[in-house]
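Just one protein chain is left out here, and the rest sit where they should.
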Amino acid sequence: MNALILRISARYLSPILIGVSVLLLLRGHNDPGGGFIGGLLAASAMSLLALAHGTASARRSLRVDPRTLIAVGLLLALTSGFPALFGGREWLTGMWTLPELPLIGAIPLGTPLWFDVGIYISVVGFTLTIVFALSENDEEEAV
Amino acid sequence: MEMLLPIVLTLLAAALSPLLRHISGRWGGWIASVLPAGLFVFFLSQLPTVQAGGERTFSVTWIPSLGISLAFRLDGLSLLFALLIAGVGTLVVIYAGGYLGGHPHRGRFYAFLFLFMSSMLGVVLADNLFLLFVFWELTSVASFLLIGFSHEKEEARRSALQALLITGLGGLAMMAGFILIAIAGGTSEVSELLSRGDLLRSHELYLPALLLLLLGAFTKSAQAPFHFWLPGAMAAPAPVSAYLHSATMVKAGVYLLARLNPALGGTDEWHYLLTLAGGATMVIGALLAGPQTDLKRLLGYSTVSALGMLVMLIGLSTDLAAKAALVFLVVHSLYKAALFMVAGTIDHETGTRDVRQLHGLMRVMPFTAIAAVLAALSMTGFPPLLGFIGKELMYEAKMQAPSASLFLLIAGVLANAVNIAVAILSGMRPFIGRGKHHPAQAHEGTLTLWLGPLILGLSGLLLGLFPDLIGIPLIEPAVRSVRAEHVDVDLALWHGINPVLLLSILTIVVGVVLYLLRHRARDASARLRVPELLLPGGVYRRMIAALPAFSGRLVGVIHNGNLRSYLFTIITVFLILAARTFVDLADWPVLSRLGDVEFYSVGLVVLMIAATLMVVASRTRLAAVAALGVLGFGIAALYVIYSAPDLAITQILVETLTVVIFLFVIRHLPRFGERSPRPTQFRDGVIAVLSGTMVALFSLKASGVQMDSAISSYFAENSVPAAYGRNVVNVILVDFRALDTLGEATVLAVAAIGVYAMIKLRKHHGRRAG
Partner (left out) sequence: MHVLLAILSGILFAAGVWLILRRSLARLVLGLILLSQAANLVIFTSGGLHRAAPPIVGENATALEAPYADPLPQALILTAIVISFGLFAFFLVLIKRAHQETGTDDIDAMSEVET
């Protein structure tokens, strides 16, 4: 059928989508986006790759087991609460620094971004764990 | 603070006790006895204070909103019990060292025993009803563990459960009673309640509170008809019977009644309920003791009888009765603990507890024999032992009882006479007679086995000869606690020839005659078989047996495994409750905002309704999924129109991924077909339409309500200044409510692991994939 179109488009579309997903994650604090949305988009991109080129190929591109991503993501989200503890505040209270950068000026860097990165990674891990498991199961049955 | 120390230290000892298993049993017993011995000395050191009318208190707030505090108080009554707990406890711990010897689980045994000691001290020291309740239930738990110590025996497990259920359920009833008392009296502090007796007695909650409270006290102190758990508890090792089931725990009910006497006692209800239950228990216990041939069961039933006497005496509510009750309480604890330990020693050394097989042990077990005879003499009320003084006081109290004095006296003489026969049978008979009938290998137990009973037996003699040793320092303050006023306690052996003395003599004569006629009495009672079903124990067993059958039937109805019937029930209940709320709210939703309708929105909604119908009606799987996708994108479009960009993006992405997953799954499933019969379809249709209508109405109603926007406006105002974020939705998710989001991510992780396990791990078990 049009598998060729799918394959080619997937090859070029997926990296772009993942780039966009990172952008969505980073700007999420001020514009629509964020960890959930970015994570879901990245996972969709990888799912596209899996559908077009097979799960094995998608797994290779991802390089890490999606289950590891779940753990890493949760750990990041969890640890983002600790700076607040050291500052004597309640766990998961947002803590901020405002470093002065030469050209851009002061930009706020805070634990909520750290937290959101954790959410992003765990959502990618969660979705891909399910999608990969299903597609592999499907490929096995097709054989 | 020092009031808390005994309880905390004993609890600590319980935690450390398992270490004792590394030490040989006998030495372990000696080491472990240091703590209760220390406590005994500590409580003795409190005697002067308490005797002078003082008391020690300690209190920290616990649950201030409910007015419940961790309050402890040591007064005369508490001190009397604390001394018994620590004193008998010391001897029992030493005894257990010898009795358990090299038992592999002796460490565990001490842990349970100290847990009990700690909670029992808590019961008698607590000055708050609810604190008392906690300790009370803890003693039930400890008793459960101790009765079931030999858990490999079925009888031990059954008896343990029986004791726990009866005393535990009674405790719950008592808790309800406590709550009513706290409501009626306005406080749960015991010392406060004691001074509000008039208020409590005239309160309309008095009778229900009293009845519930008595359920707790009666179950704990084995009053008829709840008495049967106590003989059952004889499955416990001998040290447990000596400690919990004669000297301490079973007296907790008596303690509670004595403690609350100033607050609740003195009414007709109190008087009749207590004397009736106590009197009945006294007679029933004695009658049931008669035919027993097992040493421990014999003693168990006579304990029931003695507990009945105590409850009856407290019910009499006179100064004299209180005095008699407290003296008899001490007497009974001393002799019964001793006799239980003796029974354990005999069992330990000869291998049998059957009184018909035990003769002539005097020569081989001289120390045990002396202890047993002293204890038995005290039990018969023979002068010059303390038991004699106890019995005299008891008769005197009954003679001066406000009512039914003659009846009480006859019942008392009867019960005491049977107990005398029991005393002779259990404490003397095994030691006398020709020496060839006992099993050949019998020999005297070690020091640890006879020391305890001997000390208890000798103290019965010593205190009988010098009654002032306990009369003024111990009994007098305790009577003051029970009567809430000073009562002179002048204990003496000799009162001259008077009716009480004659009654004592008569009792002993009848008792001896009963002992001599015991074979005929046994036969007679054997002929007098009451159907098992009519006995409380039989009723209990029937109920326990019927419970699983009942639950099974109930589960069969409620948990029938039919998903649709659950859903049907849930939805119907939701409908009824929601309909009720709408009726209560009365006014119908305002439809004023009908005006602002945009034509493209209308088109969108119409499209979505069509997609919904398609999802429902479609017979092909692919069409249903496609329609679902259309619907999802429609909702995303609504989110776009009504200013929710984050929702729209999320919805679109989730919709895409859902369709992907759906396709993986649904390909292999059979076509959709309608499988329910017409009437069911009709029923489901009605339910569905009704629920839909309800939700639509609810939505309209909710739109009409002006919600409190304090939370939203807080977010709206603080998002930029406090959290440096302009996208308020995202700021809520990652900053203000980050914990919720973290919880959500965790749920997703669990779901992913579940999916992974379902797909990947099935190869490891042998089932064929269909």
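In this document, chain identifiers A and B correspond to the written order of the chains, with residue numbering beginning at 1 in each.
The definition used in the following text is that contacts are C-beta pairs under 8 Å (C-beta built on N, C-alpha and C of every residue); 3 or more make two chains touch, one makes a residue touch a chain.
Note that the coordinates shown come from a computational prediction; the quantities given were computed from them, not determined experimentally.
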Pick from B:367, B:466 or B:568: which residue touches the chain that isn't shown?
-> B:568
Note that subunit B touches the absent chain at residues 561-564, 567-568, 571, 591, 593-594, 596-598, 601-602, 605, 608-609, 612-613, 615-616, 621, 624, 628, 631-632, 635, 638-639, 641-647, 650-651, 654, 657-658, 661-662, 664-666, 668-670, 672-676, 684-685, 687-689, 691-700, 702-703, 705, 707, 709, 711-712, 715-717, 719-721, 726-729, 732-733, 737, 740-741, 744, 747-748, 751-752, 754-755, 758-759, 762, 767, 769-770
In the full complex, subunit A touches the hidden chain through residues 30-32, 36, 40, 123, 126, 130, 133-134, 137
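Simple rule for what comes next: only the chains that are shown with their structure count from here on.
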Between subunit A and subunit B, tell me the centre distance in angstrom, where each centre is the average of that chain's C-alpha atoms.
-> 53
Give every residue of subunit A touching subunit B within the complex, in rising order.
-> 24, 28-37, 40-41, 43-44, 47, 51, 66-67, 70-71, 73-74, 77-78, 80-81, 91-92, 94, 96, 108, 110, 112-113, 115-116, 118-119, 122-123, 125-127, 129-131, 133-138, 141
Which part of subunit B faces subunit A closely enough to touch in the complex?
-> 645-646, 649-650, 653-654, 656-657, 660-661, 664-665, 668, 722-727, 730-731, 733-735, 738-739, 741-742, 745-746, 748-749, 751-753, 755-756, 759-760
